[in-house]
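Right, one structure below, let's go through it.
One chain of protein is taken out of this complex; the other chains stay put.
Entry: chain A
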Amino acid sequence: MRKNYLSLLLLLVACCCGTAFAQQLTISGKVTGAEDNFALPGVSVIVKGTTTGVTTGADGMYQINVPNAEATLLFRFLGYAPKEVQVGNQNVINVQLNADNKQLQEVVVTALGIERSERSLGYATQQVEGENLTLTKEQNVIGSLAGKVAGVQITGSSGASMGGTQKIKIRGVNSLNGEDEPLIVVDGTPISNANFAESAGVDYGNLAQDINPEDVESINVLKGPAASALYGIRGQYGVIMITTKKGSRGQKNITVQLNSAVSVERVGNLMPYQNMYGGGSSQTWRTLANGEKYVDMQVDESWGPKMDGTMVRQIFSFYPQDPEYGKLTPFVPHPDNIKDYYETGYNINNGVTISGGNEGTNFRLSLNDTRIEGVEPNTWLDRNNLGLSLGTDIAKNLTATANLTYAYTNAQRPGQGSEDGSRYLGQWFQRSLDLKRLENYQYPDGTYLHWNLRRSYASSGTLSNFTPLYWNNPYFEAYENTSNDRRDRLFGNVGLSYTVLEGLKVSGFIRSDMYTQSIESRTAFGGKDLPRYYVGKFQNREFNYEFLGQYNKTFGDFSLNANVGANLFDRRYTYLSQNTEGGLTAEGFYNIDASIDRPTTNSYLLRKELRSMYAMASVGYKDTYFIDASIRNDRSSALPKNNNSYWYPSVSASMVFSELIGWTPLSFGKVRVSYAQAGSDLDVYSTSATYQVGTVYSGPQTVNTLYVPDVLNNPDIKPSFAHSYEAGLDLRFLNGRLGLDLTYYKQRNKNQIIELDVSGTSGYSSAIINAGLIENKGIEAVLSATPVQTENFSWNSVFNLSRNRNKIVELYPGVDVLTHGTAYYSSTYSYLNSYSGKAYGSLIGQAYQRDEATGKILLDSNNLPLYTSATHDFGTVLPDMTGGMQNTFNYKNFSLSAMIDYQVGGQFFSRSKMLAVRTGLDPLTVEMNDNGKNVRDPLSEGGGVKVEGISAETGAEVTAYVDPQRYYGVAARRIYEDWLYDASYVKLREARLGYTFSKSEMSWLPVKSANLAIIARNPLMIWQDAPKGLDPSELSTGSQAIGWYESGQLPTVRSYGINLNVTF
């Protein structure tokens, strides 16, 4: 079936070729500024009345094909007055543009890659130029958007994962499951942004990181249905439109660019720890039969004796292979024992691009190589990107284009989340342990050194069992229990476009995104767990076959832009994963073949098709009034067969009122309004009932069992719909020195497809239903200014801010709670719930029981705090405001850029902090009480945690001192109230100080230009409300849709380096 479309499409385009006999002319030239005669790069050159267009290269050169001598070229550039030149008999047309801020015209890439002038748009878009994405060589394109676009919230993860998850949300949470990620489109090709990580474990990151940031010309964010309605069933959550760099046409010219960056990475923002008391559960020493004191190796907490230099038997003294075997060593603190574990990381990035073209061809070839040594021991990542972009006229009026990107990633990354990998060090640990001593984790005879072993019976002083109890040596984890991931990916498109007649162009594209992701993990012999090997291979193949007809025409004062298109989406995704069971047969042999029991195997196939047709038209009057309308029809194979076709309309209007009022200080003013609908699909195979394969029982007869799944599928499901309303105002003052864009929006997301948790007594845990109405209202403001502009010095500043209010208007009849996440730890539940009538995502957990009258906490007979059940609502996790600020200062050849992003509000639970307190690692557990005594001192001597409250039994006010271990055994285990933190922060995310060498400085070199810069990523958290050691800007952990439960977050990585760009 699919092949038919392919051949049909080719035939269609080939047929167009046949008509390509008309005469065609090639024009080239250079565009310069009238004032200084400097070359103007990025000027849009359009054959008037058509969509044929190119942009000028870095040297201001362009080359374009025009149908005939009557054609008129239109030159447009932001801040300059457009200029029209009739071709006539000229072959070379050099143009000078006059600066004219009145005519702020920008061509932006809108849905389906249709280029439009910004002034004609009836909705907000915000474009980020490529150079702003690579300021400090952030590797993940999504991550580099942080703070740069109003209404776009990026929640990242620690750099220690080397390309870990970067979550993106546009205009708040728009789906009840929180999985409302926008569609990522590169040069018109939708690509996968899947994530293979789970919320704990290795964070493989989101797949959009395969885009080479150096290839990105610009990113335009379509913030929701108004802008993305043309993506129909894929457009509900907005679209990130990425346009890559292309070579420029013109007289034969080749540009070679080299780009190198070397950064050093160090962990920062580690939690503070106490350094007074060491490992153990009691301050009383345990003794061997011979009277020697020893450190309790069975306890993974630090409630032990004071680290006062007492000579004791430490863990090493129990290993006969150890030089300290049987010896006493001083029991002293190791203040940097966790810091010491981290290494200095390196990030080396080298790229080369060759671009250029001639009259009929343009090309760009890029190659990028990234090597990272992580801050966690034995972690690394290598990535190679190869990009190719080609455009060539294969006949008159017929252009062939190809954009292809190949990315290869190979990594060994650390575990994160909960107590994965080394993450327990800040959660369950002994402050007295010398980590440097653990680094050589294997003795020459092959025995592994661990620190957490079953306690010897005090009679002998000899351990009988060297298998670790709860935790492996962290170095053993790092070097033996490794996890590797590898991905080959190819995405891009090939297309033909044919100008049928002036203003009418038809194009056909075949777009594809293919990847193979391999993941393997090893659990070695000699650790606490059964040896194991896992290997999985995940393959995705997506094709889009696309047809697009575009028509542009001007009739007197009216202009028309009309588009009609169709798209076929075809996806095939498979995986095969295997896990050994019952252990491995041979040490060091990691292979499924080594499985002692029958290995677990999963194989999976997903197929999906979408068939779409769409049309859109924009009518302009006097380049001042614009009205747009679009419609799309989508049919999805995932929807019920008899009801799978839905329509998605949009309308918008705008008026450039500055044209009408003619007030000089106002260079440009536009009002805009729009209404649109877009949708989102559901997972395949959710409409019909199936069974699941159960365990096979081999007794007297082999019984192959099946069971009824816990999720109830729904044969009547519909796609979910978003209705969005938007109004905005764009203003430019003083020839563009000051600009303000304001947008108000309201998005109502109806009929969400959700897995509603139902009472298990119905026989199911959840049911797939259409339900709910979730509403987001908000404002976005972008303020741009050039406060200073002199000959040698300029200061540009862009500040953006967005405020979003979210409300769950309704859930499902009879249901007013929806649980998004559940955490169960130490017999204590906490949840992320949504309630109808409230904002999405309330944190629910156990709080202090309080006296109603006074608000004081209630205490039990032991003066320990009483707590509620896990039903206390601590409020939403969503932030009130997010945004960022970018400042660029240019002084002569120096340029300084700094990117700050911020968040106001939002909150999260921190299990890391809670556990650090519970296990006696945190300084809180050794603080002085108001008796001037350490809280760990005996109660009889004035020690203890001061507790003030009201006795639940007697109602009397109580002030008492309680043993900290007992107190935090309740307060840092059962009660989440104290471990809930505001997620507000202001962060200096990126800083770059660059120097551009002047031509005179380099005249002796065959170099066109060169720039050397000092770069810093994540250099400083300027302010955060949460305590040190937690990073509220890096709460994304793998697949967790919304960051609400911090546990074992990897430490923040600060990176400093130099970056050299040379153009030949």
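In the analysis below, a residue touches a chain if its C-beta (ideal position, glycine included) is under 8 Å from a C-beta of that chain, and two chains touch if they have at least 3 such contacts; residues count from 1.
Here is the rule we use: contacts and distances are computed from a predicted model.
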| item | value |
| --- | --- |
| Identity of the absent chain, which is to be given by its UniProt protein name, from "Chaperone protein DnaK", "RNA polymerase subunit sigma", "SusD/RagB family nutrient-binding outer membrane lipoprotein" or "Sarcosine oxidase subunit delta" | "SusD/RagB family nutrient-binding outer membrane lipoprotein" |
| Touching the absent chain when the full complex is considered, from A:Asn37, A:Asn89 or A:Ser759 | A:Ser759 |
| Sole residue of A:Asn290, A:Thr664 or A:Ser688 that reaches the chain not shown, by the stated touch rule | A:Ser688 |
| Selected from A:Gly583, A:Gly905 or A:Pro923 as touching the chain missing from the view | A:Gly583 |
| Contacting the left-out chain in the complete assembly, out of A:Asn94, A:Thr467, A:Thr664 or A:Asn893 | A:Thr467 |
| Residue of A:Glu520, A:Glu609, A:Asp623 or A:Glu810 in touch with the missing chain, whole complex considered | A:Glu609 |
| Chain A, residues in touch with the chain not shown (by the definition above) | 1, 4-5, 8-9, 11-12, 15-16, 18-19, 454-455, 457, 459, 465, 467, 469, 500, 528, 530, 547, 549, 566, 568, 581-583, 597-598, 603-605, 607-609, 611-613, 635, 637-638, 641, 644, 684-685, 687-701, 703-710, 712, 714, 757-765, 767, 814-815, 817, 819, 826-827, 829, 833, 869-871 |
